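Omission of a single protein chain aside, the complex is shown with its protein chains in their original locations.
On to chain A.
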Amino acid sequence: MDEIADNTFTEIHTAELPNDDPSLLTLILELSPGGWFNIKDETTILDVVKSLLVFLNGHLSLNNANQVAFIISSPTGAKFLYPNPQKEMDELRRPEEYEDSNEMGIPSLVSKGMYRQFRIVDEGVLEEFNKSINELVDADNTNITSKLAGAVSLALTYTNRMLNLDQSISTTTASAISSATKESTGVNTNTSSSSYQGLTRIKSRVLIVTPNDNEDIKYISLMNGIFAAQKMKVPIDVAKLGKKDSSYLQQAADATNGIYLHIEKPVGFIQFLSTAYFIEPSIRSLIILPTNSNVNYRASCFITGKSVEIGYVCSVCLCIISEIPESMKCPTCNSQFDDKIIAKLKRKPVVKKRKLENGGAEVSSDNGTLAPATPEPTPVPE
């Protein structure tokens, strides 16, 4: 019995120690016209972009090998502002003339005397940013739903490349050979690559900056992004400007160990960036992180798109609906719901009564704790 009673926990420490490994910071800025209009008295998009550039430069200056990426989520689609492969190639072709002006003949947007690494990033972002704004002005504003889920997906595919960069050559080759060996003899092991090996040294995080108050994010896509980020151990930080909390982005940050802050007064946005969001994920466990609320894990109804606290779930496809449809069919997988169960769900007071009849005795005798119907003394082995 002694041996059973031993509380033998095998705690295997997997938490990594803080170190100087390079880090990739991916910024996602949402360009939702309505959202920015609503906070026009507080701040402007240009101020925010300026602060973000300072933030990026700060990140670059921490470590020589640090990387940055800047993605814009515009109603016309999500795209990279930086890095820009077109520009990289131009620069390779003519590293010297590049100093004077860019290919469009417009004078350089940032001072020539700036540290080269900063200048490349700042100039690249600003140029592309202006293009995006112009594109948005020219576009017909019929479809202005949020493309944030796409931007998150882009951030993750880019992160995936950066994470795989070091290890791809050594490990993939080795495993390709070993799996091919097995195939050739008919023993198919079908090794899955989805299990992340975690051999890489580069760290990564994503910061989403959005003023969008409409909860028009594509729920499923965002959720898929959250799970991928979880697997890759990429925290998603969120700076939510504007009036309202975003329940879905709160969940994104919470599920990935990111920081979520609702910044109602974005005056001095750089302060937020340089404190809360500047902390490397590897040292976050040592620091009391700012949070400002409980996380509301509301889900989105598949029919109405509204968020729900208590809803119904199809047991086949697990889609969430806030009301039982007339047709008694699942809106997603078209399964016919069991009418007996629906009848039970609809008779709410009766459900309560039934609980008392079946489980009442049990619950009351146990003070509501979870216990088996017939508690038995422990078998005591010698």
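Keep this in mind: a contact is a pair of C-beta atoms (placed from the backbone, for glycine too) under 8 Å apart; a residue touches a chain by one contact, two chains touch by 3 or more; residues count from 1.
Throughout what follows, contacts and distances are computed from a predicted model.
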Name of the absent chain as recorded in UniProt (options "Methyltransferase-like protein 5", "General transcription and DNA repair factor IIH subunit Ssl1p", "Protein misato" or "E3 ubiquitin-protein ligase RNF181"): "General transcription and DNA repair factor IIH subunit Ssl1p"
Residue among A:A78, A:V125 or A:L207 that touches the chain left out of view: A:A78
Among A:K40, A:K112, A:K231 or A:K265, residue touching the chain not depicted: A:K231
Where the missing chain touches chain A, by residue: 1-10, 12-14, 77-78, 80, 83, 85, 147, 149-151, 153-154, 156-158, 160-161, 164, 168, 172-173, 175-182, 184-196, 198, 218-221, 223-228, 230-233, 251, 254-255, 288-291, 294-300, 308-320, 324, 330, 332-333, 335-339, 341-342, 345, 355, 359, 362, 366-382
